[in-house]
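With one protein chain withheld, the remaining protein chains of the complex are depicted in position.
Chain lettering (A, B and C) follows the sequence in which the chains are written, and residue indices restart at 1 in each chain.
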Amino acid sequence: MSAELDQLYQTIILEHSHKRSGETEQDVSSAGERSGVSHQYNPTCGDEITVRVAVTAGENPTVEAVEWNGEGCSISMAAASVLSEMAPGMTLPELEAMIEHFREMLRSRGQVAPDEEILGDAAAFAGVSKFVARVKCAMLSWVAVEDAVNQAASKARTT
Amino acid sequence: MSAELDQLYQTIILEHSHKRSGETEQDVSSAGERSGVSHQYNPTCGDEITVRVAVTAGENPTVEAVEWNGEGCSISMAAASVLSEMAPGMTLPELEAMIEHFREMLRSRGQVAPDEEILGDAAAFAGVSKFVARVKCAMLSWVAVEDAVNQAASKARTT
Amino acid sequence: MTTTPLDNEQVLQLKQDFPLLTETQVAGHPLVYLDTGATSQVPLAVADAERDFTLRHRAAVHRGAHTLAVEATDFFEDARATVSRFVGADPYSLVWTSNATEGLNLLSYAMSNATAGSNGSEHAERFRLGPGDEIVTTQAEHHANLIPWQELAARTGATLRVVPVDERGLITPQAVAATLSERTKLVAFTHVSNVTGAITDVPGVVAEAQKVGALTVLDACQSVPHMPIDFPALGVDFAVFSAHKMLGPTGIGALYGRRELLNALPTFLTGGSMITKVTTEHAQYLDSPVRFEAGTQRISQAVAWAEAVRYLEKIGMDRIEAWEAELGGRLARGITEIDGVRLLGPAPGVERVGLASIDVAGVHAHDVGQLLDVAGIAVRVGHHCAQPLHRELGLTASTRASTYLYNTTDDVDRFLDELSRVRGYFRAEGA
Partner (left out) sequence: MTTTPLDNEQVLQLKQDFPLLTETQVAGHPLVYLDTGATSQVPLAVADAERDFTLRHRAAVHRGAHTLAVEATDFFEDARATVSRFVGADPYSLVWTSNATEGLNLLSYAMSNATAGSNGSEHAERFRLGPGDEIVTTQAEHHANLIPWQELAARTGATLRVVPVDERGLITPQAVAATLSERTKLVAFTHVSNVTGAITDVPGVVAEAQKVGALTVLDACQSVPHMPIDFPALGVDFAVFSAHKMLGPTGIGALYGRRELLNALPTFLTGGSMITKVTTEHAQYLDSPVRFEAGTQRISQAVAWAEAVRYLEKIGMDRIEAWEAELGGRLARGITEIDGVRLLGPAPGVERVGLASIDVAGVHAHDVGQLLDVAGIAVRVGHHCAQPLHRELGLTASTRASTYLYNTTDDVDRFLDELSRVRGYFRAEGA
């Protein structure tokens, strides 16, 4: 196959699309005390994902766990899996910075190179930014986590 | 002005557009025993005409009188005037034949030459057939007369 | 007289009329365009006809009295005569719309207007709907032939009933009959499915609808471009189709309707050119087709569409149909020979147009499409605006290849060849 394709479907992405960290058979649509839930829908393809994120208690919570159910293409499944591995243990500002950079890179049409220190394994998604129609795929779960973590944090702070 | 224009606006047409035989100040919208009324509207320009035609009594009526009110361009006014002069005294088949030939000539885009024996003064409208947008103008009153005379005749026959 | 289909040599000749098909490179590969189901490509003659009209003959139609306007009106009405003749109809029964979708919405809103008594409803009795009345559509429909009826039901209180497809994804007259009742006012159904390529028995469905006195509306988007069509002979009351799927421009489609129905139907869009007399209180409307054509029309688009029709007629719709049956058969057979790939809809051997959708086990449709795309093969992935049918087939999305008169057997084979590598590339289970 072509080199261009291999840039998009990095080995790490294909692996995550199959092993899928954080994916669970259990329904994740109800949130607990220190967790938030977000459902995201991709109108272009009809795929959807539901993500539940739990954070630690206190003023400066960190991410405790990411769990999700959903269906989608390999890019979207891999993006959810990678994030589920990376997020736990991160502070909220760290997570937000990572998501922001991920978004910026993806929207840049290949102009913004990934900062591997910030993105770690998620740098493998750099190739997606040249495939405009697939940017939403990579962002779907990340937007869901962003949304869910904010809900969780505001609960954690008020309890 | 141009020769083409003079073909359309024959002297006889311009004269009739001013003198307007058959035009009356009286309202002609109600029909009597041996007469019929027709109202015609030209949606392209918004002009309209109301014509009343009376016929003689009996099995084979002839046209007795044509009266009309209306507004329109010189072609439409002249056509009403010419017909108002020509129709009286005609048998219904004669009138119908004349109207049919008039229609055929007008729709022919200049292909059908007027038969002066049938059309008389109305042959002057031959030039109109090359001006497709004006064909309706010339036909407006003639269609009204055709309609009105049929109404009148069916009344005359049944009384 | 039997039909000789096109052959590869002739098609390669035809391709020369389509610069996009001969000149486009995608990721270093010559393009194989297998997405006509979404929109077709356009031959030079059609683009040139539109450009020429626009640069040399443009004027407002049905309004102006000056020479240019009269000539433009002739172009415009000649186009209507050409397109209506192509579907066996007279010009009075062909209304220009923006696309097929707008044609279906026209009907939906005109029936709301009949119900409300607005928009010239004097003779609209048979279009009125109310609680208890039923509108019937099918599970196989494009959203364009489903949502307008859902919303019509919501606006009028009528009930929407949906005919299930059979195990092959087909709409059958039997299933339609089972959904009909004395209260059914309208049956809207597709001629050819844009997902499965299956062909509906139109006269069969029409016969059932007529038994209960229901109006019929045919979605002919995927049939008119690909086979000879005669709407009056099919017996439908209304039908819609789009120019952009048949070598024509975007921005124009048509609604066919039996003339007496169109004249009795309340108006939809209102404004200039479709009225007789207007006061500040009230407007009176002209007859079909201008009755439904408010405001400045798609003039150059009509002219270009007529040129597209002439192009198709020159080749012959029967020959196009026969050629695409070959391509469709080749597609269907080829697909079923690939491990882990499921052909949706009718099995090979069953009648279909040159269109086939597939599900690749363990690989998402968008990933399938991506792999094909970098090999220069343009196909459609997603739900193809038919979510209910995909749900019925147990899917969210599928991959669709669709042909036209400009596709060769080689195009089909290149698609099949790449398709056979998909599961391996994505390391799908069992690949």
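Observations, loosely collected:
Throughout what follows, a residue touches a chain if its C-beta (ideal position, glycine included) is under 8 Å from a C-beta of that chain, and two chains touch if they have at least 3 such contacts.
Keep in mind that what you see is a predicted model, and the values were worked out from it rather than measured.
The residue touching the chain not shown here, chosen from C:85, C:123, C:143 or C:259, is C:143. Per the touch definition above, the residue from C:20, C:233 or C:361 contacting the chain not shown is C:20. Checked against the full complex, the candidates C:187, C:236, C:252 or C:265 give a single residue touching the omitted chain, namely C:252. Seen from subunit A, the chain kept out of the figure touches residues 41, 43-44, 46, 132-134.
For subunit C, the residues touching the chain absent from view are 18-20, 23-24, 26-27, 31, 33, 35, 38-39, 41-42, 44, 47-48, 50-51, 54-60, 63-69, 98-102, 104-105, 109, 112-113, 116-119, 139, 142-144, 146-148, 150-151, 154-155, 160, 162, 242, 244, 249-252, 268-273, 275, 277-283, 294-301, 366, 369-370, 372-373, 377-382, 385, 387-388, 391. Residue-level contact of subunit B with the missing chain is found at 1-2, 4-5, 8-9, 14, 17-18, 44-47, 71-75, 131, 134, 137.
Keep in mind that, in the parts below, only the chains that are shown with their structure count from here on.
Subunit A and subunit B have centres, each the mean of its CA atoms, that are 81 Å apart. A straight line joining the Cα centres of subunit A and subunit C is 39 Å long. The distance from the centre of subunit B to the centre of subunit C, with each centre set as the mean of the Cα atoms, comes to 47 Å.
Across the assembly, subunit A contributes no residue that touches 2 or more other chains.
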